[in-house]
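In this view, the complex is presented without one of its protein chains, the others remaining in place.
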Amino acid sequence: MAAEDKETSKNAGPGAASDAGKRTATDSPVEATADSPEEATADSPEEAAPQMLTVASSPHVRSGESTSRIMWTVFACLLPAAGWSVYLFGMKAAIVLATCTGGAVVIESLVQYFTRGRTSVQDGSAALTGLLLALTLPPGASVVICLVGAFVGVVVAKAVFGGLGHNPFNPALTARVFLLIAFPGPMTRWPIPLQALADKPQKLYGQSTSWLDAAGRSLDFANAKTGAALHSLAAKVDVITAATPLAVAKEHWKRGTGELTTYSDYFVGSMPGSLGEVSVILLLLGAAVLLIRGYISWHIPVSFLLGVIVMAGLTHLANPTRYMDPIFHLLTGGVIIGAFFMATDYVTSPTYPLGMVIFGLGCGLLTMIIRLWGGFPEGVSFAILIMNACTPIIERYTRPTRYGLKPWAEPEAS
Amino acid sequence: MSLILPILVLSGIGAVMGAGLAVAAKFLSVEEDPRVEALMEILPSANCGACGYPGCSGYAKELVAGVDIGLCSPGGSDTVAKIADILGVEAVALVPKVALVRCAGGRNLAPDRSIYVGPSSCKAAVLVGAGPKECRWGCVGLGDCAEVCEDDAVDFTEDGLAFVRADLCIACARCVKACPRDLIQMVPADRKVHVLCSSQDPGKNTKAVCQVGCIACKLCARRDKASFVVENNSASVLYEEGSKDTPVAALVCTPGAIWDANEDDLVSWLTDPARREALKERQAELKARERAERAAKKKAAAAAKKAKADKADESGPAEPAEPGTQKGGQ
Partner (left out) sequence: MSVSFKGGIHPDYEKELSSGAAIEDLPPPERAVVHLSQHIGAPAKAAVKKKQQVQKGEVLGEAAGFVSVPVHAPISGKVVEIALHLHPFGSLQEAVVIESDGEDQWCELPPETRPESLSADEIKDRIRDAGIVGLGGAAFPTHVKLSPPPDKTIDTILLNAAECEPYLTADDRLMQEEPERVLSGFLALRKVLGAKDAVIGIEENKPEAMGAMEKAVGKVDGVRVARLHVKYPQGGEKQLIDAILGREVPTGGLPMDCGVVVQNVATCAAVDDAVRFGRPLISRVTTVTGQGVASPVNLRGRVGTPVQAFIDAAGGFRGNPGRVVLGGPMMGGAIHTTDTPVIKSTGGVLVLTPEELPPAEFDACIRCGRCVRACPIHLCPNEMGNYCEVEMWDQLEGLNVGDCIECGCCAFSCPANRPLVQFFRYAKLWIRQQAALAKAAQSQDDN
């Protein structure tokens, strides 16, 4: 008999609600009472039953900002760059983008369904993780790689730690680094943005770039004189891959070979690279929106870029033939997307201004150290992840000085 | 050959390290009272903190140092006997206890005055305008007690009132500390009659906000002065020596705030609306019977006086009705 009672009462009581954690604000019984007076007044405007007011702690108004709005705004700010990558790389890019974003959302929904946590997939954090991940992948990444990445980002890097807000490392970057180590081959095969080049065949002849040379050697590419020919060539071959400018630069440094792409190529993205690092200008456009709307503060991006510029500048000044100049380093690889969209991830970066500056500088310096002397041509992902690990300790020592410590000297009695 | 050398080197390193550890364990070891380990074996390992020490190991260390051996309520008398055995001291009788939520006012009987919006925690809720419940002493029902209970002994009625299932309670007293309204009390497990109200407001105020709130009418204390006390407008059972279960108190309690475990199961007592109706009838019955008894006694006394046979009757409160007759009223 006691067991029977227990079952019935357990269903209704807050004991059941507390199973789902302390997150929900009002429990079902309270909500039940909340409904009744409203119904009563709706039926009879003369209000037979007294209306029950709600009480809550002050403040009673909110800014209207919400987690999901922030996430979806960042998402939207990345879309121009994502769209450009589709233009450059065609369907392959679209598939990568769709698989990563969709995969992340589906995986997050499944996780929340099976862990019986609060469903918060609509807040856009999973979609954003997926999109950011897609933007760090090579355009030709296979569906399997994309899905594995989405799984690592959403489950291993985030859900395991307790979900949004509790993950110590940037989920998208964790996933990317996992993929880079697990699938080193596919992850470093960078297709040439053929479609874009095809529109400007003169480019092929105006400048001789190392990756184009490589491509030309491997195919009868240089002989295609017209855009149409290039287009048909692009349609014929699955993919033409080449080294990214950074990899070329690294080779250049090691062996003194290879020639480099021009700055304007970097800016518009006419170079091999991952989906998100190919168009600096569209990324900056998205970042500008975020900065203007106050969704990110200037501290991290500016100090990140500053770190890169200082390191690159010093090494370039010391040995201009061996080290590339700062502008090259700013425009190539993932520095821009990293500085504005990855390092500024709220959850994994410091919240206090001084901490943000330290974090940004750290990211910039580490990026350059890895780029110049490390084993990988690109270091943004590793740099940000390493700084993510430092975030708690940075945070601890950069707390703002509270009000009330400024000494006040009493004026002399006159 | 190239394979053997590393194996040998690594084995050598392992052997040296192992020897070092063995030496360290021998010479740097901390003397520990063997009784502590023995005590750890028999303590219930609930690490509940009921004894007031940090975990069972903390209590075991303090036991050796000579603290009260009767503090482990989850362990009960058996554990105390074993402790006494290990320490070679005299065992003390440990009164088994259970937690009791001293409020009977669910949302149906003690309604809320507003809808609380905020973290689902009693502690947080009572900070907002002293809580959504009209009664400022009553159970808020958001489950801070259930949150800390590791034995799922705290449950809720459909009207959001917390109660403790005595069969699951291990008497760790965590819920006692968790309740922001201090509603939960550890009571002897063998006691059957309890006052389930903690309101210290004057009867008038309590009555206005709760149908089962103690209105400090003192009827219970009048029946049994040794077991019931009414202080600060609030009746409570004394539970100490000299106090006993007084089933009639549950019957005479005007608002019906006294629960007799022999009569009703706690859940049905808290939730069954018929109970309150039945109580009124039984109270009226008791009143009538006692009036009749008093009248009869008076008559007898008068008759006796008239007859000048004996000295005056023994005055004082009427004797409690016998359990048998009570049952008849049900």
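A few comments on the model shown:
Order of writing sets the chain letters: A and B. Residues in each chain are counted from 1.
FYI, a contact is a pair of C-beta atoms (placed from the backbone, for glycine too) under 8 Å apart; a residue touches a chain by one contact, two chains touch by 3 or more.
A quick note: this is a predicted structure, and the numbers were derived from the prediction, not measured.
Screening A:V96, A:L179, A:L246 or A:V347 against the full complex identifies A:V347 as the residue touching the chain left out. Note on the undisplayed chain: of the listed residues A:P59, A:G185 or A:G375, the one touching it is A:P59.
Touching residues on subunit A toward the chain that is not drawn are 22-26, 38, 41, 50-51, 53-63, 65-67, 69-70, 120, 123, 162-166, 297, 346-347, 349, 351-352, 395, 399-406, 408, 410-411, 413. Although one chain is not displayed, subunit B still touches it through residues 113-114, 117-119, 123-124, 127-132, 134, 136, 201-202, 204-205.
The definition used in the following text is that only the chains that are shown with their structure count from here on.
Averaged C-alpha coordinates give centres for subunit A and subunit B that are 54 Å from one another. Interface residues of subunit A facing subunit B in the complex, by the touch rule stated above, are 1-2, 5-6, 8-10, 12-15, 17-18, 22-27, 29-30, 33-34, 52-57. Subunit B meets subunit A in the complex at residues 107, 112-121, 124, 127-129, 132, 141-143, 146-147, 154-160, 162, 165, 167, 265, 267-268, 271.
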